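In this view, the complex is presented without one of its protein chains, the others remaining in place.
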Amino acid sequence: MTRLLGAGALAAGIMWCASSVGPAAAQTSPTSGGPVDAAIIEDLVAAGRILADQGVLDAFGHVSIRHPANPNRYLLSRNLAPALVTAEDIIEYDLDSNPVNANGRSGFLERFIHGEIYKARPDVKAAVHSHSPAVIPFGISQMPMRATYHMAGFLVAGVPVFEIRNAGGMTNMPGNMLVRNGALGKALAETLGDKPVALMRGHGNVVVGPNVQIAVYRAVYTEINARLQTIAIAMGGPLNFLEKEEGEHIDQAIQSQIARPWALWKQKVMGSK
Amino acid sequence: MTRLLGAGALAAGIMWCASSVGPAAAQTSPTSGGPVDAAIIEDLVAAGRILADQGVLDAFGHVSIRHPANPNRYLLSRNLAPALVTAEDIIEYDLDSNPVNANGRSGFLERFIHGEIYKARPDVKAAVHSHSPAVIPFGISQMPMRATYHMAGFLVAGVPVFEIRNAGGMTNMPGNMLVRNGALGKALAETLGDKPVALMRGHGNVVVGPNVQIAVYRAVYTEINARLQTIAIAMGGPLNFLEKEEGEHIDQAIQSQIARPWALWKQKVMGSK
Amino acid sequence: MTRLLGAGALAAGIMWCASSVGPAAAQTSPTSGGPVDAAIIEDLVAAGRILADQGVLDAFGHVSIRHPANPNRYLLSRNLAPALVTAEDIIEYDLDSNPVNANGRSGFLERFIHGEIYKARPDVKAAVHSHSPAVIPFGISQMPMRATYHMAGFLVAGVPVFEIRNAGGMTNMPGNMLVRNGALGKALAETLGDKPVALMRGHGNVVVGPNVQIAVYRAVYTEINARLQTIAIAMGGPLNFLEKEEGEHIDQAIQSQIARPWALWKQKVMGSK
Partner (left out) sequence: MTRLLGAGALAAGIMWCASSVGPAAAQTSPTSGGPVDAAIIEDLVAAGRILADQGVLDAFGHVSIRHPANPNRYLLSRNLAPALVTAEDIIEYDLDSNPVNANGRSGFLERFIHGEIYKARPDVKAAVHSHSPAVIPFGISQMPMRATYHMAGFLVAGVPVFEIRNAGGMTNMPGNMLVRNGALGKALAETLGDKPVALMRGHGNVVVGPNVQIAVYRAVYTEINARLQTIAIAMGGPLNFLEKEEGEHIDQAIQSQIARPWALWKQKVMGSK
């Protein structure tokens, strides 16, 4: 059932967000970073369901965490809608996005987004890739995203826009908008730089954080901020966005209070436990 | 209970989206294309419920599939809100939209939309007619729909607008906006051409696909794209829509990945099975 | 518990949408139009719940029907949020909005909206008063409501706006926006004229129909049309609204098909029966 992910399959142009990721023989798999506590996996599963429940993810998009014991591994579900993921669907990858334990399960073609960001950003422990709807218009217009209120203070760092038409010159597939290999993932990570959020033109965005709760929080409030900024733009006149100092301060503050929204959101999607 | 659908009944102007479709005598019914697998019918039933759940269909509108064994037949529910349809409500039609097995059940007056598209487009295996709300404004303005993001890449083919005022010259009912006969269905199919989507001015749209999953997917993302393009327009300035090559590429890619959204959407409306 | 609704109580300015409506002595009550079939009452109860479920009514607003046996009586719930109403909460009124059978139950102060419309419009058998949110902006701007699509074809009749500041000259309570007596109800009915919908500036709207299903349908699609027209306006450029002939034709057609949305909406709020 497993098969090698070859250049030919990619060039066929019919691969999109998933591909069988298991190598042909077990001995070529990267070594595992070790067992991961069930509570950590549960939070990763919850993260995807929360993002679906909050309208950030639809059937597509994905959330990952860096392996807690080995910074050169990360954890990401197999090719499945986030709302349907359970602990059994989590696959471990190395930072080149080779699976450790695919066991025939197919993975996301765009997993390179995660691997390359973990390479470039040692501070990042969790990443979200979504097609967060209200954010899309900012990616195709000249309007930069700004921090409309303190809940999105992290946006004062600036929100760069990734244009795959430029980065895509590295491949032989003009017109393919997917981050389907390490080179494109690296280009995206370079656009992200040291920021928490980068938009992807005509596609979606990536959001990162020092843990999965904060990455989820930022993905949710990137979406809400987009809605509110859109409304504010329609009002016209000068708009009074957060100053850099204000955003940096409140981002720190929120990191200390993340348990509050997490408790609410997790209970909603995982039940009363 | 059954009665002939005569020109007189149409001219009375009180017929809209439903009419009794059973011919007076059984021997005048077209022959059946043969039995259809229950799983295929289940997906057709699910399609209507998914489109209602996703806000594309309200109590009106309908989704059909071409008969899997006979390309000259199609399957469509009786006159009922899509969210309430079960397998027992599916009727088989020939491409002139005569029922094979109405058994006194009334059908949609606008079923000619489906029959005429199946005639004109051998590649089409499923069709959706909806009043998808966010799309309506594009049908009455001069603003063409464009592909705002890769999820709606299929829109790069262009989105024509059907004006029944022009086509309506073929009938004796000026002001009647319904696609209530074969001639109007044919005119709509001509406007659609080889595209996946056509708008109907002041009415709704039609979406087609090579199978029911892809037709449903396209109907959902036509609605979402309309919302996002509307927001982008309000931002002003030049907007960076998908290039033709990008849209064509990603449309192919999504066709290979359709199982992912279908699994999520179907579970939501059909339960855990 | 019951008390007379005197001018003094009104002048106190603390009455709004409800007041105790029972006359002091039973012998002053109007005579009843006779018993009403339980299925008709059930549909009236369902109407309020449907309008709440569809976002037309919040905790306020009300829906009434003309008495099926006596055109000089109408039926309206006691002072209660429509989503909470049951058959036991329905009160019968004469067209001056005196209760037949209040039995100490308080009624809506604005019931005069219903009574005066039934007086002025023999064709009307059901009426809805709501604060339907998307419609409010049309009532306070210079922008007339237009029929954006065929589902709201009934709007081609024109949508007048009631300005109580003009009609309020009849009272001693300047600034009171409520239709709290027969004179104001009559003025509103005059603004409505022979139309299906009238807006009330800074307040809401009234919608009428030849039966409760059509009145509910029109109230729902007045709200949706307002949303879609608002979006279309934001697109700019000439907009292609329905022609009068188109709207009149489709309104007739929908009246013949009202069972379809009613079945869906009623099942959603009243359960599987």
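In this document, chain identifiers A, B and C correspond to the written order of the chains, with residue numbering beginning at 1 in each.
What we mean here is this: a residue touches a chain if its C-beta (ideal position, glycine included) is under 8 Å from a C-beta of that chain, and two chains touch if they have at least 3 such contacts.
Predicted, not measured: the structure shown is a model, and the values here were computed from it.
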(message) For the full complex, can you list every visible chain touched by the one that's not shown?
(response) A, C
(message) If I consider the whole complex, including the chain that's not displayed, which of C:S32, C:N72, C:N101 or C:N176 touches that chain?
(response) C:N176
(message) For a quick check of understanding: of C:Q54, C:N79 or C:Q257, which residue touches the chain that isn't displayed?
(response) C:N79
(message) Considering the complete complex, identify which of C:I40, C:A134, C:A183 or C:L239 is in touch with the unshown chain.
(response) C:A134
(request) Spell out the interface residues on chain A facing the chain that's missing from view. (result) 147-151, 224, 227-228, 231-232, 234-243, 245-246, 248-250, 252-257, 260-261, 263-265, 267
(request) Touching the hidden chain in the full complex, which residues of chain C are there? Just list them. (result) 13-18, 58-60, 79-81, 83-84, 131, 133-134, 136-143, 173-178, 201-204, 230, 233-234
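One rule holds for everything that comes next: only the chains that are shown with their structure count from here on.
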(message) Everything stays put except that chain B is ignored; which chain groups still touch one another?
(response) A | C
(request) Round to the nearest whole Å and give the separation of the Cα centres of chain A and chain C. (result) 49
(message) Touching at least two other chains at once: which residues of chain C meet that condition?
(response) none
